[in-house]
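There's a structure below that I have some questions on.
The complex appears here minus one protein chain, its other protein chains still in place.
Let's turn to chain A:
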Amino acid sequence: FYLTPPQVNSILKANEYSFKVPEFDGKNVSSVLGFDSNQLPANAPIEDRRSAATCLQTRGMLLGVFDGHAGCACAQAVSERLFYYIAVSLLPHETLLEIENAVENGRALLPILQWHKHPNDYFSKEASKLYFNSLRTYWQELIDLNSGETTDVREALINAFKRLDNDISLEAQVGDPNSFLNYLVLRVAFSGSTACVAHVDGVDLHVANTGDSRAMLGVQEEDGSWSAVNLSYDHNAQNEHEVERVKMEHPKSEEKSLVKQDRLLGLLMPFRAFGDVKFKWSIELQKRVVESGPDQLNDNEYTKFIPPNYYTPPYLTAEPEVIHHKLRPQDKFLVLATDGLWETMHRQDVARIVGEYLTGVHHQQPIAVGGYKVTLGQMHGLLTERRARISSVFEDQNAATHLIRHAVGNNEFGTVDHERLSKMLSLPEELARMYRDDITIIVVQFNSHVIGAY
């Protein structure tokens, strides 16, 4: 069983999406040229989510990847809701008032976000009213709290993350008379999701990260080569600071049981996440909600299961770490990706592959024979190999697709091996997850001209 190159391409390209920032008067005045995104599922259904939107009432663009676990419900909810929370957090007082008045009087609402969605990226219709009410409560509180100060992006991001996670938790505790919605809010709360979100406004780039997805900046050095700059820290056992933080938040007696086998309480890989109320609620609350919940929930072994050594909840938070970066002309692109990518590729390779793809130039040293002994045959072989590498670039119209092709198909020499690619993509559903994880990638390309003019 063997996939032909067109079959491979149709699998790789099924979820690809590109957005180009529209030009105004022949010029793109935004610091973002556009972005490419793509997803390759390993789970069925895929548990990763992605979002991208332009803020309409403030400046800036939001992009995020969400890696769900224990189902996709939480990642789905976060992908639909988080950007609204962020956008609202960024809104000035007057705009909030205006929006509230419009809702109060049944007038048309100012649009807050313009979404850039692939047709496969869906929003839950059933829950929209519920989600809207929670969001409205949030902005009403913001109106009441009016500090009069200009909104700080870092604070807005942190507040939005925490608030949404709080709402997810509350909605599950309160429940909903509609049994479908009731089951939905519980699934959202009992599953979990990481979030890695970038907010770009002019030269100000903020990355808010919760969990083990990662943001990476591609920088072009003066000699044309590419290097990577991390714009997020992984929240997992490999991060000493993170382990330290968790230990600080709990009594010393728990020190040994907090992190086992590189997992939180021996169970959870990410040390921060949305949802996952099993790591946040008290045992009593968990039992009460599960027992009063629908039968499906009650029958689920996972939800009923209480983590071992569970003494001083919460063990988990959705609070993000925010990194601010002032964009420079040499900052050419940003990669947001779930851990499915980072498990297979080093960030330096990611920077080089995307950089070369975007510039269309393979920064391969031009070949010079010099004083070496090279035969025509050797040279021919070398050139053929270089051409093959270049042609794989032109196969893809999307940087994220190109990156996935490398992530899945790279052989030990760092070149895409069609045979390997074909095998990896034709794995049966039940085996796929053993060889690879869901991969979700967004590649944001920056506008160096605009950035340089700041």
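Observations
Quick note on the criterion: a contact is a pair of C-beta atoms (placed from the backbone, for glycine too) under 8 Å apart; a residue touches a chain by one contact, two chains touch by 3 or more; residues count from 1.
Methods note: contacts and distances are computed from a predicted model.
The chain that is not shown carries the UniProt protein name "Pyruvate dehydrogenase phosphatase regulatory subunit, mitochondrial", picked from "Er membrane protein complex subunit 7-like protein", "SUMO-activating enzyme subunit 2", "Regulator of G-protein signaling 9-binding protein" or "Pyruvate dehydrogenase phosphatase regulatory subunit, mitochondrial".
When you scan A:59, A:154 or A:386 for touch with the missing chain, the hit is A:386.
Here the missing chain is touched by one residue of A:29, A:367 or A:453, and it is A:367. Summary of contacts with the chain left out: across A:22, A:177 or A:377, the touching residue is A:377.
For chain A, the residues touching the absent chain in the complete assembly are 366-369, 373-377, 379-380, 382-384, 386-387.
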